[in-house]
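Structure, as structure tokens:
Heads up, one of the protein chains got dropped from this complex, but the rest are sitting where they should.
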Amino acid sequence: MGSLLQVLFDALSLGSLYALGALGIALIFGVMRLVNFAHGDVIAACVFALLWPSVDAVAIIFAGNLPWYLLVPFVLAIGAALSVACEALVFRRFRRANPATMMIASFALGFVIRYFLLMLFSSRPKSISLLPALSQPVEILGARIPLLQLITIAVTMAVLFGLTAFLRRTRFGLEMRAAAENFTMARMLGVRANRVIMGAFALSGALAAAIALILGSQTGTANIMMGASVMLMAFIATVIGGMGSLAGAVLAGFLLGAVATVMQVILPPDARAFRDAFVYGAVILVLIFRPQGLLSARGTRERV
Amino acid sequence: MKRLMTALAATTCLTAPALADDERIVVGFATAETGFMQAYDKPAQDAAMIRIAEINAAGGLLGKQIEVVNADTKTDRAEGAKAGLTVIDAGADMVVVSCDYDFGSPAALAAESAGLPSFFLCAESIKAGIQGVGPNSFSASVLAAVQGATMAEWAYNKKGARTFYRLLDTWTEYNKGICDGFDWMLPQLADAKLVGEDTFLNEDASIAAQITRIKALPEEPDAIMLCTMMPGAVSAIKQIRAAGINSMILNGSGVDGSYWLSAVPDLSNFFVPVQGSIYGDDPNPDVTAFNAKYKEVTGGDPSTQYVYPGYVMIDVWAKAVERAGTTETAAVVAELEKMNAEPTLFGPRTFTSEIHHQNRARYLIVETNAGKPGVVDEWTISEAIPVAELMK
Partner (left out) sequence: MMSPSVARRTIATPVLLGLLLIAFALVAVAVGSKPFNQTVIDIFLKVIFVVGLWVFVGNSGVISFGHIAFACLGGYVAAWTTIKPMMKGMSMPGLPDWLMQTEIPYWGSAMVAAGWAALWALIFGSVLMRLSGIAASIATFAMLAMVNSIYSNWESVTAATSSVVGIPIVRSIWPYLVAALISVFAAWAYGISRHGLALRAARDEPTAAAASGIDIPRARLIAFVISGAIMGMGGALYSHSIGIVTPDTFYLGLTFITLSMLVVGGMGSLSGAVLGVLILSTLIQTLRRLEAGVQVGEITLALPGGVQEIALGAVMILILMFRPAGIMGNKDLSLPQRAALETRGPTGPRT
């Protein structure tokens, strides 16, 4: 029982991480049809924001020393600000470009951010002690679960409900959904395009910051490539879930986390290294049988 | 400042294309000055430069001052090949390549085809040498397998460890090398038992499944052989201790350094083999003096023991050149292969015609107790690891 519960929580917490990432990407895709390849690098940048730029092996903690109730909003704000800056400086000019151009532009932007961080901090991963109290395990029905995992799951749930409420109940959320469904029509009806898009980017940036906090606390290091693996899975989850459907992105994120965790547990030791191959094979299968994604959003279905 | 120096040196190499000639002695560094590997190459390179400066100050090599040319591999294999060709064109008599076999081999292969000796700054794979490049290639460090074997034998003999658990990070050859050495040593230790083994990937955020398996054992193993490296090592160690597993954790040299300890506060029962101590407590006072010199030249203490192979490399090569009386490749290689337990600042070094690497070495054992690392012992494995074993 204990180990089953352990696996369940592992799957949930890994899935939450992917779900948060997928949400960040789906939000922007919803309003701009842009797949933001810079998302992973924004995650990394948020973690490095806690450190003073230096190429030494030891990290010089600057903001990381703040108590948690100041630290968390600080990092969220940095994420949102960086994301909005990306939008204002770069993505705004690409609003009418074709998908390929936008993708490559976002990739180039991520590239710039990554190498900027590399220049400031060097490639050696820096060790940070971020919210160390969260590593303490909590006993639940015989399973030892790190407090951080529970918090990740709780935060993801809270974000989901909060976001859903925001999108359904508030005026700004309504404008966002309208813009996602039909941008031109929404503008004609008085929705201010720039505000909506900036809002989407700010939310996406805050989500990136949340992932950064979780990863930083979990791994104890600040590493330039830390957003990359989450970003890839998030990208896949967004598509499998149905482009533009936030609920679908979250669902797919959890599913991917579940599949990866289960594979790690049930595969025999020889095949365990091939775990990722199985996960990607499953992805291809899903796409073949349901190319529009698990939950397709209204308005993204192709109409003749 | 250092950038300017490097830039000046690079322009030297760009404006002076000449084939190796007898008037000059040139060491070519085809290493990563930018990109991911820079954090590993630069410290060892700085140490190598210190030795070169020492030799030059003492009158030079064969009466001539050693010159240095640089080319940046940019942590890219194709660029690495180019960097090798560049320093060869600039007249290098010996080519120094990146710390990692995968990233250093393109330049090393270029040197090999040009008939020049190459030295890997700190590669710890058996391939960094004859087996993976060619008969003129050497490595300045010690094989990863020796680290695994050393820890197993030391823990068995000095700590009475009898039950071992093997946890391998399948990300790199280095990690596999450590565990290969461990696998070779374990059957030789009477009544030592392997109670289980598992694998994980360096970038996995959670190794909960692996930890669950360890906890499911009837008894906590005496020691866990953790074959991993940065950055994932920190996370793995954190999770192991957070799960309440208090076994000895044995490692390779890859986790040496105190810069990451703040992420795992109060770490104890944690052991790392090193070639020399960066903590100021090396039994050899000359090492501590070197650390001070390193700090003076570069502005910071050595962050890991991987600084030291750079110094050893220039040391042994220069000795071979002196004994051969020339920089001509065949003569230098022959002198290097004669070296048997040649004393260096960081332990004896042996090269033979069969292996241009160290399959046996003196290691200092560093224990981290309550978050503070310090040298507690030293150990040399009872017999060298056979080459056939390493090539498996």
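Should a chain be cited, it is by its letter among A and B, assigned in written order, with residues numbered from 1 in that chain.
In this section, contacts are C-beta pairs under 8 Å (C-beta built on N, C-alpha and C of every residue); 3 or more make two chains touch, one makes a residue touch a chain.
As the structure is a prediction and not an experimental result, all values here were calculated from the model.
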Sole contact to the chain not displayed, among A:A133, A:M188 or A:I288: A:I288
Option from B:T86, B:S118 or B:S247 whose C-beta touches the chain left out: B:T86
Sole contact to the chain not displayed, among A:M103, A:L150, A:L174 or A:A193: A:M103
Given B:I25, B:A39, B:A111 or B:V133, the one touching the chain that is not displayed: B:V133
In subunit A, positions touching the absent partner: 35, 90, 93-94, 96-101, 103-105, 107-109, 111-112, 115-116, 118-119, 232, 235-236, 239-240, 243, 273-274, 276-277, 280-281, 283-284, 287-288, 291-293, 304
Contact set of subunit B toward the excluded chain (per top definition): 3-4, 6-8, 10-11, 14-15, 17, 33-34, 71-72, 74, 77-78, 80-83, 85-86, 88-89, 101-102, 105-106, 109, 113, 127, 132-133, 170-173, 391
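The rule is short, and it goes like this: only the chains that are shown with their structure count from here on.
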Subunit A and subunit B, separation of their C-alpha mean positions in angstrom: 37
In the complex, subunit B residues that touch subunit A: 35-40, 75, 170, 197-199, 203, 205-206, 208-209, 212, 215-216, 230-232, 234-235, 238-239, 242-244, 257, 259-265, 300, 303-304
Residue ranges of subunit A in contact with subunit B within the complex: 3, 6-7, 9-10, 13-14, 17, 56-59, 118, 122-129, 132, 135-137, 144, 146, 149, 215, 218-221, 223, 229, 261, 264-265, 269, 272-273
